[in-house]
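As you look at this complex, bear in mind that one protein chain is not there, while each of the others sits in place.
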Amino acid sequence: MASQEAGSLASKQRSEHDERRKAMPESVVGYLFVAPALFGFFMFYLVPTFRAFQISLTDWNLLRAPKFIAFANYGTLFADPKFWDSVRLTLGYVAYNIPIQTCLGLLIAVLADRMAKSVLLRAVIIAPYLISNVVAVLIWLLLLDPLLGLTNGWLEFLGLSREPFFSSPGQAMLSVAGVSIWRHVGFTALLFYAGLQSVPRNLYEAANLDGASEARMFWTITLPLLRPVLAFVLVTSVIGSFQVFDVIAVGTQGGPADSTRVILWYIYENAFKFNKMGYASAISMVLFSFLIVVTLIQMRALRAGHSDLD
Amino acid sequence: MTQSAFATDVGISYWMWDGNQAPVYRKCADKFEVANPGIKITIKQDGWENYWTTLTTGFVSGTAPDVFVNHISKFPELLANGVMVDLTKGIAADKVDMNAYMPGLAESWNKDGKQWGLPKDWDTISLVYNKKMLADAGLKEEDLRNMTWNPDDGGTFEKVLAKLTVDTNGKHGDQPGFDKSKVAVFGMATNPADGYGQTEWSHFAASAGFKYIDKPWGTKYFYDDPILAKTLTYLRDLALVKGYSVSQEQAGKLNGSAVFAAGKSAIVPDGSWMINSYKDNTPFAFGFAPLPSGPMGRRSMFNGLADSIWTGSKHQAEALKWVEYLGTSECQIVVGKAGVVFPARPEATEVAKATQLSRGIDVSAFTLLATPATTFPFPITDHGSEISSVLKTAVNKVLLNQGDPAKILKTANDEVNAMF
Partner (left out) sequence: MTFLRRLSPGQILGYSILAIFVFVSLLPLWIAIKLAISLPNDVFRSSTSLVPPAATLGNFKRVLGLPSDVVLASAIASPINFALALRNSLIYTALIVSGQLFFSALAAYAFARMKFPGRDALFVAVLGATMIPSIVLFIPNFILIKDLGWINTFQGMVAPSILMTPFAVFFMRQFFISSPKELEEAAKLDGASPFKIFWTIALPIQKGPIATLAILLSINAWNEFFWPFLTGRDESVRVLAVALSDFLSQTGQGIPDWTGLMSAVVISILPILIMLVVFGRRIVESLQSSGMK
């Protein structure tokens, strides 16, 4: 960087001829800027991923030497009904989790932005996120317990029927989604809130003068300008959603009766409980490829690379 | 991690999962260190969920402990992976008396004449009951002790449960007008059932004649036995049709012990490792009664933990000394005095009983059943983890009334037997 400082000083006194010889071509600077991150990416993401792919081609139980079996694991998994069940469960989870979480988050952010800008409110919004997933699930297990939970106590008080929540195959997945939404809505709302702050206020003022309603302003001004942030939120929450794990690990362990055995839990079971590392890695590779495709589609659909301000 | 007073001190690490036991074994360790200068023991405790993951990553990365507490369900896998040291020669050379333990314990850790673990403690199941609720229902302890059961009409067991179940209008289960959809206090609570049903259904099935596998280390499971289907159907209907017990859907993660402590059930079948937990969390008088007698008599699952040595340990000789010390009368009596578990040696078990009695808890219901005639072992075969997962799903489905029990169990049984 020192040479760049010297270069910039010198450039002020340069003649036109010298101007063509800039301090450093932008491409090199670009690489310098991303170098540390790229190094981290290489060492801790890329190499381990290749290693994981390698493992997926073996039969390995962590304790004895791995046995090379080429693509046999992939063959097994395509024929494995438990794998397909886990895919179905995960897709279902993502399908109710994402729309609810995103819309709620957006709603809260807009309400907070337009109606009650206060630091206290923002602290409350983020409060659930402060608690780790593990603790959040424990508290919700207590709250939603079929016999001892506060929620059922209140439902009964209101004359409604008690619900089994985590203990019933029919409601377990929904309960897991509920806990996850509880924890992440605030996070999502904060992201949107940050995005809302970068919408120039004068656009709202002008629209107000034109007599536009709040709803109209939202659809025609806020939403389009939020596109990069919306893209970011959707992409990251979809990816995160496919990898739901903590809540299930602590709350249901894949049950009851396998009703919450999502993909990541099935991978974990195979890797750490059944000691089938090769098989677990193969499933992860499939999940990974799927997520890449999903994200590319999303990014393209949302044109996340451009802001409407341009 | 090991503080050595002298450069020549050998550090032995010892892992366990029960937090209640760690301080007790520290006392044993202190005595051992005095008798064996030059060896220092560090004890580490990690909860059940994390324990096996940490142990496995330890085996892989070379940071596993020298000695670790072992559970019979993991025995086959650990043996297949060659991570345990064969103790046979060592204990023969040191003349360890393998008959000094409760019958059945040492044998369960022996395969093909080789000893892979030294017995540490044992546990059985009994019924925890609420003393006041018993009295209010007009029952006495003898009534509990004399209960009989069968999978057809539930025997006197069901009658007792009916008396103990109360609905929100105050009607007991054996009174006309009892509303099973509005139960305030259940006769019996249960943990969410798993594939082996150690505290939930194993005693019922076994006392009706059910056998899990053909033999220890066998290759054939018998979950398609009609006796099991009958037993599970009985238990399912006890909850869903009669309303005397907590159903699977109502059995939350908090377990039967929480429901019991909240005063929502009169009885809970549970294991002897929970004795102190009940003491801490139950704000009323409770007692332990033996399991009911089924057609074949009383049966409880009998489980015994052991201490094993890691093959990667750099100090196997010292590790063996520690393991042997753990099996001595001296150490086990220290453990018994703390009253946390029932040590494997009979004399130490008596000490444990006395300790609990001095705290006002009579644990004879557990010891009553600790005989070879009235116990059956935890089923051990290869592929333990996968099998456990399949069986758990099947049992859950049956108890949740998600299909015909016989069909569900047969499908699971076939899947399991196909793994061999």
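Labels A and B are assigned to the chains in the order they are written; within every chain, residues are numbered from 1.
Note that in this section contacts are C-beta pairs under 8 Å (C-beta built on N, C-alpha and C of every residue); 3 or more make two chains touch, one makes a residue touch a chain.
Not measured: the values here are computed from a predicted model.
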Query raised in the report: Taking the entire complex into account, which one of A:I108, A:A172 or A:I221 touches the absent chain?
Result: A:I108
**Report entry** Selected residue (touches chain absent from view) among A:L57, A:L77, A:I98 or A:A136
**Finding:** A:A136
Query raised in the report: Which is it among B:N36, B:N110 or B:N276 that touches the chain not included here?
Result: B:N276
Report task. Could I get the residues of chain A that touch the absent chain, sorted low to high? Result -> 1, 4-5, 7-8, 11-12, 23-24, 26-31, 33-34, 36-41, 43-45, 47-49, 51-52, 107-108, 111-112, 114-116, 119, 121-136, 138-140, 142-143, 145, 148-150, 152-153, 182, 185-187, 190-191, 193-195, 197-198, 200, 214, 225, 228-229, 231-232, 235-236, 239, 243, 245-246, 264, 267-268, 271, 277, 280-281, 284, 287-288, 291-292, 295-296, 299, 304-307, 309
**Report entry** Interface residues of chain B (partner: the chain not displayed)
**Finding:** 1, 17-23, 26, 43, 45-51, 54, 57, 60-63, 254-255, 257-259, 261-263, 273-274, 276-277, 279-283, 359
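The rule is short, and it goes like this: only the chains that are shown with their structure count from here on.
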Report summary line: When centres are defined as mean Cα positions, the distance from chain A to chain B in whole Å is 40
Report task. Can you check the complex and tell me which residues of chain A touch chain B? Result -> 61-64, 141-142, 144-149, 164, 166-169, 251-252, 255-258, 269, 272-275
Report summary line: In the complex, the residues of chain B that touch chain A are 53, 56, 59-60, 77, 81-83, 192, 246, 248-254, 258-259, 262, 264, 385-386, 389, 392-393, 396-397, 400, 402
